[in-house]
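After the structure tokens below, expect a handful of questions from me.
And now, chain A:
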Amino acid sequence: MNKTIFTWITITIIAVTTSIAGTTYYFTITMQGRRRLVVSTTTSLYDTGLLDAVEEKFEEKNPIDLYFISVGTGLAIKHAKRGDADVVLVHAPSTEYTFLKEGYGVCRKIIAYNFFLIAGPEEDPAKIRNLNVKQALTRIIEAGRNGSIVWVSRGDDSGTHVKEKTLWASIGFNWTVLREEGWFIESGSGMGKTLLMANERNAYTLADVGTYLKYRNEGHITLEALVSEGKELINVYSVIAVNPEKVSTVNFQDAITFIQFLTSQECQTLIGEYMKDVYKQSLFNPAVEILKQENSPITTWIREYAFFNGTECPSDYRNGHPELYK
Partner candidate 1 sequence: MVWEIAEGVQKAFQLIVSGDFAVIDATFRSLYISGTATLLAVSWSIPLGILIGSGNFRGKHLVKGFFNAMLGIPTVGLGLILYLFLSRAGPLGIFHLLYTPTAIILGQAILITPIAVTFTANAVESVEPEIKDLAKTLGASETEARLAVLREALPSTFLAVIASFNRAIAELGVAFMLGGSIPGLTRVLTTSIALETTRGNFEFGIALTMILLAIVFSLSFLVNLLKRK
Partner candidate 2 sequence: MNLLTLHNIEKRYGNKLALCNVNLEVKRGEILAVVGPNGAGKTTLLKIMALIEASSRGEMYYGDIKISKDKIEEFRRKFTMVFQKSVFFNTSVYENIAYGLKMRKLPKNEIKQRVQEALQLVKLEGYAKRQARKLSGGEQQRVSLARALALETELLLLDEPTANLDPKTVSIIEEAIADVNRRMKTTIVIATHNMFQAQNMTHRTALILNGKIVEIGKTKEIFTSSTRLQSFASLENVFSGNAEPRPDGTTIIDIGEGIKIQAAINTCGKVSVFVMPEDIILSKRPLISSARNVLKGTIIEISDFGSIVRLRVGVNGLSFVVQITKRSFLEMRLNLGSKVFLTFKASSVRLV
């Protein structure tokens, strides 16, 4: 009996000590004098591998370890509000504005942009190739309703999905009504899976360029980018720090350091060049320089789409860091 109890106590002690020891060990080797910054990020930035490249450069320069949690815009903002992230990297301006107005988000900076694209089968039964976005979407609805095509919607709360809803709204349709229709299906999962599903069903879908190029390049999909330009398709990535006055536990100081790094010349170049040699086109375009120009059409598009009251971050939400907006 005593032997059994003894064995038992031993197992328990081993279990508890291993878990504690292991964890502390990880912390000491991974953090030796380093601080940690938790970044909740949209999947499209992380899944392309861009953030790995950013992390490497940033950690070389700063005694800060970046912990990227790749979850999508909706959950990223939820994390931030609950104090589980110090910074968010997202791409859904309307959601971001709410985040700011609720007092959680501060020091927003637009760091990059690219374009969403409407991908569809090569034969293009809806005949949308090279149409403008609104015409293309109208054709898709027509073709869908007469049963000749299928549309795959993300159906989660990701930035891409928010964008899709806005696009339908722009031609006078409500996504919640459309989703009830037979030709309209929801994947309920990430961009990659959605693309695979659309490819499988020979369907149309809205995709971010990064994921699309990667999947197309690796041969997982044969869908073509049928509509890929136009101001309606613009996709703007921002970084937002979490307000330390609202969530006391956040690492605000390092968050600012990270934002400064993302908007620096060095990192902006890195963003623009990332994977350019492989795909023969940029996955992401740096936004900081272009926003300083007055007359470029892209600048106008970004302003219309992702600015709040004429600025990327209204002065109330700059939280003592006006230097970011010079």
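For anyone wondering why these and not others, all candidates are chains of the complex that A comes from, given by their letters.
General observations
Following the convention adopted for this analysis, contacts are C-beta pairs under 8 Å (C-beta built on N, C-alpha and C of every residue); 3 or more make two chains touch, one makes a residue touch a chain; residues count from 1.
From a predicted model like this one, the values you see are computed outputs, not experimental measurements.
Chain A shares a touch in this complex with candidate 1, selected from 1 or 2. Every residue of chain A that touches candidate 1 in the complex is listed here, in rising order: 1, 4, 8, 11-12, 14-16, 18-20, 22-23, 26-27, 30, 38, 43, 47-49, 67-70, 81-84, 190-193, 211, 214-215, 218, 220, 247, 249.
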